[in-house]
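Only a single protein chain was left out; the remaining protein chains are all shown in position.
The block that comes next holds chain A.
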Amino acid sequence: MSAPERFLERLTQRRADDPSWVAARRQAGAARFEAMGFPTRRDEAWKYTDVRRIAEGDFALATDATFDGAHFEAQRLDIDAYRLVLVDGLFSAELSELEGLPDGVQVEALSQAVSANHEAVGGALGRLAGVDFSPFTALNTAFADEGAIVRLAPGVVVDKPIYVLLLSRAGGQAVMSHPRVLIEAGARSEATVIEHYSGEPEAANFTNVVTEVLLDRGAIINHYKLQEAALTDLHVASIHVDQSRDSRFNSYNLNLGGALVRTDLVTDLNGEGAEAAYNGLFFVQGRQHVDNHTLVNHNSPRTFSNENYKGVLDDRAHGVFNGKVFVKQDAQQIEAYQNNANLLLSDRAEIDTKPELVIYADDVKCSHGATTGQLDEDAVYALRSRGIDEPMARALLTLAFVGEVMDKVRLNVIAERVERAVAGRLPERFNLADLVETAEAIQEA
């Protein structure tokens, strides 16, 4: 049996009471996935990422959503937010906290939204992420029956962040989950949405998530993806964004965990004045593999994009960055900036980076840059001459390197968590936790 067939066989475990359009899409997804199969390194988009670890795996589907309470408290962000929790792809009402949602704000599990009013979901779901995008979106389409639906009525500004926590459990049979996140922001609405991937250490599951974000005129969405999966977890994600006139999408794609991680981030700037900001960070070590593919399509004149991705790689980690800016013909007066900087801390770490520009209009200001290097020895020397020992100096400079991206993060609870993780995960001798705490204490005082 081929790998796609083996995966699709699990479909029989699914409920059979889908509405007809869901069943039809499931079939389309399954057929497309079977036809495409898993990508290989011969596919340009997967040139540096080998997904055999996924294709050769045996993943069941989770049957319950129980999660250890202590672990949950340790993993979740300590933040005042509307919280929706999925455990191995299944909704956990027990761990979720969705009371007191303001008028005009809908945050619901996908299964609930479908059973309550499936027609309202059907129109938007899958509009951006077609089954042709990649074998993984096709696979997700075949399986997806849970996820998060976020809907904002026009003009609503949500008071608290909307926090979607996706947890992965360890022990027993490895499972796969295919969650689906749909964010529909009405005109001039504004919200912060957090997708947080975490779980028990040692979890070795396969998460294949698809997120779709639709921004109507003037809407603003701050989208955080904090990926802290266990170092044995496999994670594939695609985020598809459609922006109307004067809308703004701020993406924060922060990757710390996972054994094999691939994220595709695609934004279509479809209305004048639309603006997208991509902030990315990946900090990897051991044998982690993180692949970020981003694409900004400037389909309308006077649209703007600004992208900044920073990578820190240690040990035998492998990082991939592929950023593409596309400017359509007649989409004049575009500004598009893209930057990728990588810091290699080890001789055996590898980074493959490809910043692409594809431009069909002339009145544009586009630039991209990519740099890879090591810490500036002069800066290390400068710190040492002021009495800071070498490991500390290097650690400080590493934190400063990611600072440019972290400064943009507006949720302190996330920024602190990432900085602590970066500091804590630097080799033992770089132990910076105390320093971070001291710095925080000074800030609070």
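Brief remarks on what is shown
The definition used in the following text is that contacts are C-beta pairs under 8 Å (C-beta built on N, C-alpha and C of every residue); 3 or more make two chains touch, one makes a residue touch a chain; residues count from 1.
Keep in mind that, in the parts below, contacts and distances are computed from a predicted model.
One chain of the assembly is not displayed; among "NADH-quinone oxidoreductase subunit D", "Putative spermidine/putrescine transport system permease protein", "Fe-S cluster assembly protein SufB" or "Potassium/proton antiporter regulatory subunit, CPA2 family", its UniProt protein name is "Fe-S cluster assembly protein SufB". Within the set A:D64, A:D159, A:E202 or A:E356, the residue that contacts the chain not displayed is A:E356. Shown as candidates are A:G100, A:G171 or A:G373; the residue that touches the absent chain is A:G373.
Touch with the hidden chain on the side of chain A covers residues 44, 48, 329-330, 332, 342, 344-374.
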